[in-house]
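This report refers to the structure that appears directly beneath it.
Heads up, one of the protein chains got dropped from this complex, but the rest are sitting where they should.
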Amino acid sequence: MIPFDFVYLRPESIEEAVSAFAETSRAGLDPLYYGGGTEIVTFSRDRIVHPGAVIDIKRIPECRELRVEGDSVVLGAAVALNRIIESGLFPLLGRAAAGIADHTVRNRLTLGGNVAGRLPYREAVLPLLLSEAHLVLVGPNGRRTVGIREVFSKRLKLEEGELLVQAKTAVSTTKARWRHVRREKGTRTDYPLVSVGFLELDGTLRVAASGLLAFPFRDDEVEKALNETRRTAEKRADEALKRLPGEVRDDQRGSAEYRSHLFRKIIVETVEEMEKSS
Amino acid sequence: MDKYRHIGQSLRREDALEKVHGRVRFADDLHPPGLLHAALLTSPHAYAEIEQVDTSEAETAPGVRCVVDGEDFPFLLGIYLGDRLPLARGKVLHHGEPVAAVVADTEAQAHHAASLIKVRYKPLEPIRDPRQAIAAGAPILHPDMADFSCIPEILPEPGTNIANRTKTRKGDIERGFKEAEVTVETECSFPPGDHVAMETRVSIAEISPDGQVVIRSSTQAPFAVRELLNKAFDIPNGMIKVIAPRIGGGFGGKVGLQLEALAYLLSKEVGGRPVRLANTREQDILSSPGHTGLYAKVKLGAKRDGTLTAADLLFLYDSGAYADYAVHISRAGGFSCTGPYRIPNVKSDSLCVYTNHPYATAFRGFGHVEMTYAVERGMEKLAEALGMDPLELRLKNAIRAGDISLGQVEFDRNTGDLPACLRKVAERLEWSKGVREQISPTKVRAKGISAFWKAPSIPTFTSSGAILIFNEDGSVNLSTGIVEVGQGTYTGLKQIVAERLKIDPEMVHLNREVQTDYSPHDWETAASRSLFMAGRAAIEAVDDAVAQIKQVASAPLRCPTEDLEVADGRVFLRDNPQVGLPLNEVVIHYMYPNGTAIGGPIVGRGKYVARGLTAIDPETGEGRPWLDYTMGSQGVEVEVDLSDGSYRVLKAACAMDVGTVVNPQLARGQVVGGMAMSIGYASSEGFIFDSRERVLNNSLRDLKIMRYGDQPEYFVDFVQTPQGDGPYGARGIGEQGILGIPGALAAALSRAVGRPLDRLPLTFEEVWRAAQGGHE
Partner (left out) sequence: MKEYRDVAKLSLEINGETREAVVRPSDTLLRVLRERLGLVGTKMGCENGDCGACTVLVDGEPVKSCMLLAVEVEDSSITTIEGLRDTPLQKAFADEAGFQCGFCTPGFVANATALLEHNPNPSNQELTSWLASNLCRCTGYEGIERSVKAALNANGKRRK
């Protein structure tokens, strides 16, 4: 039960959404864009978030797109993860998303909600980082389409009032060779200890991971280590671990040591498998 | 069961259609008119002094009817040891302890106001485990222990953190170890945790102008609630009505006096208006009691051939901040401390110890999960030291009829056949084909086996009553004080009445709720004794009703009552069945053709009190506190990936001697449910504390119980040595499914890894770490 009140607005277009955000912001209501609501509702219960207004974007047509447009796959921010998984349009994303929360929650949990939400795992962003997707953002200063790596560093860095509308990725990239491995503390319905995605493009292996550090990452130095073809898989994994852009997480789900071990193991298995079948 | 018509049938549950349609009214599904809502403010610290509580802002918040803190309710509560205030006063002793409460018109208003209460704390250094609690120099969490009210069976030690000590001294321990040719010592431990029933606790209290207190609550123990309200607040028992509807799981966590006390006090604060106090899930886990943790040291001695000669056991039960039922849990673990093994020389000390952990109440197994785990780890180490098959070691020492208990009482012919249970589990797991197999460079399959026993741990005077009344259509209503917690006792009782009265089970109705003002008294729905005792009482009630029916019918039928039989809805001459009357012409009244009526409504009365129980000697443990021991064996087969410690439980098997199985489908359900809970207990549950002893995993997001897909292939077998004094030979069954899996799992994983794993929960990471240590 949410113990406080907020205003609920449901715009039918992006313009309406952006101006509703501006209006409620000016009125001092601390608005939030609202997709599946799974985070906002549960976090409001304990006042971890405390919006005075929520702006439901699920009716905005552009936010609901899920299709191929020319040579791009278009993924609306308000599309529920289960729909993305079922569409088969981006198998790596489907696989990464399939580990998030549980099946019922994924009927509401959206791509945008996972990428732009508060929880630090954001596993749906990994395939977007790997495929170097473009994000369509609209805010009070207008619309922009940017490469994800320009606006995502640890989390999505949006301007005040900016809405994530869509992610777009090249169809060809969605068909590249991929792998995703997720490991949990025990039962599978849980946050990940590590969630690691790989994409092989132009003979280079890309890697992105959640759960290992305090934020999801894709790092050039780590990838360089991964692609040192003259070294063994083990040596590459060791080097990758040395170059992580942050401290390995240590918490109630697992120690840093165990997470590192799992990550290393996944790298070794993947490198060996990818090389075997080239 | 060919000799019975209804006993031994898998009759569909009497609540089946209601439950699959969501029509059962649980405690929170019925709200009285004018209901007000309470919200709690709880402690963010594990151990701290309360310096100041400022409720001023909360008092003026919208809809608020009262705001209270510990100063307002100076009443000590506790079923066996009165050590707990409804709201903390002066200091808090565990993370999540309630500190203040608000009553408001709506739940949202109450929660909002509670968030406005400001408390200033001075954090203190908490006690983190029971060993620390009993070491010299530990802070004394309850300096007033000497002033606590206490039942005579409990022996608290003022000036310490020991709330109870149960001693067993059987034989001569020094001689026992001298006779031993092999000795092993082991230590093991696991943290406290939570029951995680699906229904969170709720109590709704109101007080009428004449002073009658009415409480509707998700409780397993409505009569205990009434008794404890009387003791704590001096309300006459006859002026308290506790309503216990069907509940959404209890597992021991809903016994004793819990939210009812505070709900009552809050209702009193607002002039007797109905007040609802409902836990959030986080409060249900943290603020309401969970289950004990344990630290144990076990030393076993045996001859070369495996015959046990001695056992020296130390159990430190982590009761958390308050003792509640834990003083009896440690006692129960104490008087059963050897597990189901024949050991002539035993020394055990079982202590209930205070720490700054969330406090514990009864939990499925009542101390026996903990005790069994410790003993089974010892037995595994002993088997290894002896170079003996763990199955053979257990078979060799298994308790049999004729053996002498720890309390110097002979096990009579109602004793279960433990060897048969062990052999059955071994057969299910294909034990003879090997217990460890490398199936790939990194994957190993391994098996583990254990044995367990449990008797109800109950007061010597525990009893049940039963009332049987008749309806115009010849059907009957059975009323008992048993709460339907999900275990299916109502269906079992239906079958027992149908059998005894020789009618169709569909003609037997059960009360839907227990109400202490007209349901017959019953101790508590716990301890695996409900079907046993209420069943015996129900049988007596049927016999009583039948005698009355015969008495009335003998007049119009003009015959001696001895010549009459009651069956299939008729009372008739045994030797000439055509001559008789339909029951519905007798059970309300009998009317002669001329209009004169005799008889009147038949009320069958039954009662049963536990037979022959005694107190136990405080120095030696001598006595008979147990009604019936249900014994059995459990085992698992696991598949482990040694490269990362991940594993799957492939098979979980249980064989128990339960005497007669009244309803096979429901009995299986009980055992399977117990095993599932046990797997969770052993592999993923248990509180995780931070550096300041606060619980990190107090939500279902972080406290992981088994999910669909995690379950193994279950095997359940029942051995049926009759319990002569049980209803139709049945023995208790509700708890035992949980007892042996932790020991079996630890054994299997230790076998897989090649190193002993003694600390629960056995997470993948724990297994991986052990595997890192290499094979022996």
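A and B are the chain letters, set down in written order, and residue numbers restart from 1 in every chain.
Going forward, contacts are C-beta pairs under 8 Å (C-beta built on N, C-alpha and C of every residue); 3 or more make two chains touch, one makes a residue touch a chain.
Only a predicted model underlies this, so the values are computations on that prediction, with no experimental measurement involved.
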Contact with the hidden chain (one of A:R67, A:R118, A:R188 or A:K235): A:R188
Option touching the unshown chain, where B:Q212, B:S475 or B:Q665 are the choices: B:Q665
Of B:M675, B:V695, B:A746 or B:L760, the one touching the omitted chain in the full complex: B:M675
Absent chain, residues of subunit B that touch it: 12-13, 15-26, 28-29, 108, 195-200, 246-249, 251, 280-281, 485-488, 665-666, 669-670, 672-677, 699-701, 705-711, 714
Subunit A, residues in touch with the chain not shown (by the definition above): 1-2, 4-12, 16, 20, 36-38, 41-42, 44-45, 54, 56, 58, 98, 101-105, 107-108, 188-189
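Going forward, only the chains that are shown with their structure count from here on.
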Subunit A and subunit B, separation of their C-alpha mean positions in angstrom: 44
Subunit A-touching residues of subunit B, taken from the complex the two chains share: 107-108, 111-112, 115, 643-644, 646, 683-684, 688, 696-697, 701-702, 704, 706-707, 709-710, 763-765, 768-769
Residues of subunit A defined as touching subunit B within the complex: 1-4, 47, 183, 185-191, 251-252, 254-255, 258, 261-262, 265
